[in-house]
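Note that this complex is displayed minus one protein chain, with the remaining chains in position.
Coming up: chain A.
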Amino acid sequence: MTHKPRQKVPGMSRELTSLYLENQAIPVVLEQFQAKPKFGTKAERWVWRGFRSSARGDDLALHHWAKANEQYTDYYYARFNAKTNPYQYTDEEYEKCIESLDKGWSRIETDYLLHMCRLFDLRFIIIHDRYYSHIDCPSSGIEPNRTLEDLKGRYYAIGRALTQYRAGEDSRDPEDVPLQTTNKLADDLALLRFDKDKELERKKYLEALFHRTKEEIEEEELLTAEARRIEANERRLVHEREVLLHVSDLVRKSASPSRSVAPSVRSEQGNLSPTFGDPTFGTEIHTVKPAVVEIEAADIGTIVVPQRDARLGPGVFLRSDKLHPIPKNKLDAVKQFMSQLALNSPNTIWPRPVMATPAVCDRFDSLQSIIIPLLDFKKTADKLETEVQVLRARKRMLVNDIGEGKAEELLNRLPSVDTTSGGSSTRHQRKSSNTSSRRKSRDSVS
């Protein structure tokens, strides 16, 4: 049922009218007649047909619906009837190779075992389960209490012996036999490996694994993690040891007079004062030493390296690039300051020393690091001192307005000022004696 939208109401906009529920035009899908789909072809003819299957051992003919024109040679699903083929030996073969394998097994029992294997498709669990209760079980000549492993072991032993024997029956000269055949023999034998004891062990372990308690599991996890950690470390240690030995040779061979490999003898930190070497020929050789660190370098052993060079990471660097960076806004000020002290290298964009050796750079860095707070202090000092001037002027004005005598009276009555709470960055305790001395000086001014 569709609703016709209401006619226009004067005074109401179209949109507003459409908002009312009863005014809305509701779209509805009408039922449409759907005709039966037409197919181009005629219908197939199916017949109730009987069939036989090669997978069955008998001649039973079952029936099913099948297409009239279709022909099957065999039941379609007979192909899935997989069968295993356990070994079959002749009496001759038995006498020749199998009989000598295990005295505990009689001919009868062996035959019975193989019969069961054939019957149950080598499913040893089933074979073992029904071993003594099967209808074909021989009444005599069979050992009691055969375990699953016993049965398996016997079967694989037979397999191995037979395979070996049958290969040995090959009358060709061993050298003429193609490699493929010998390899195949090896593979086949490999497949027939069965170790009874190992099997028992394995099953025992599986049982134990299955029945672990919660604590045991946790303990095991901890141990494995520990073991992994130790192994990883061990690998690293062994490698380092090797590399160390290897390159201690290298260094010994390449005894270098270059200054860089052995920059200083003493490994002291921040040695600022010049040290004297051996006075040779009457001249004193002054040298300066940078702050150095002893490092366990891979391959060389312990070497002495300037502290500023340690932990740089791989690569090539320029020493003047490795000075402590200064914030951009302070760059100019620092440079100017340095130039005033005549310590900055001329013609450079940013402050750097004239001769950038590690010792010089150490001192340059420490200088830079105290110049920056100095500049800050300077700025603050200037700022505060101008403020002092301003305040002093204001006070003078007020004193003039009020009158000197009255002002003095007023001020003397005021309590001493706690100057510890005020102030920007410095936190210092002021002694009261200083305050009073200040007051006295102020009185003399006013």
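Convention: contacts are C-beta pairs under 8 Å (C-beta built on N, C-alpha and C of every residue); 3 or more make two chains touch, one makes a residue touch a chain; residues count from 1.
Heads up, the rule we're going with is that contacts and distances are computed from a predicted model.
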Undepicted complex member, UniProt protein name, chosen from "Protein YIPF", "Protein AF-9 homolog", "GST C-terminal domain-containing protein" or "Protein ECERIFERUM 26-like": "Protein AF-9 homolog"
Which residue of A:28, A:43, A:82 or A:318 touches the chain not shown here: A:318
Of A:113, A:291, A:305 or A:326, the residue in touch with the unshown chain: A:305
Touching residues (missing chain, whole complex) on chain A: 247, 250-251, 254, 256-261, 272, 274, 285-288, 295-300, 303, 305-306, 309-310, 312-320, 322, 341-343, 345-349, 353-360, 363-364, 366-367, 370-371, 373-374, 377-378, 380-381, 384-385, 387-388, 391-392, 394-395, 398-399, 401-402, 406-407, 410-411, 414, 417-419, 422-426, 428, 430, 434-435, 438-439, 442
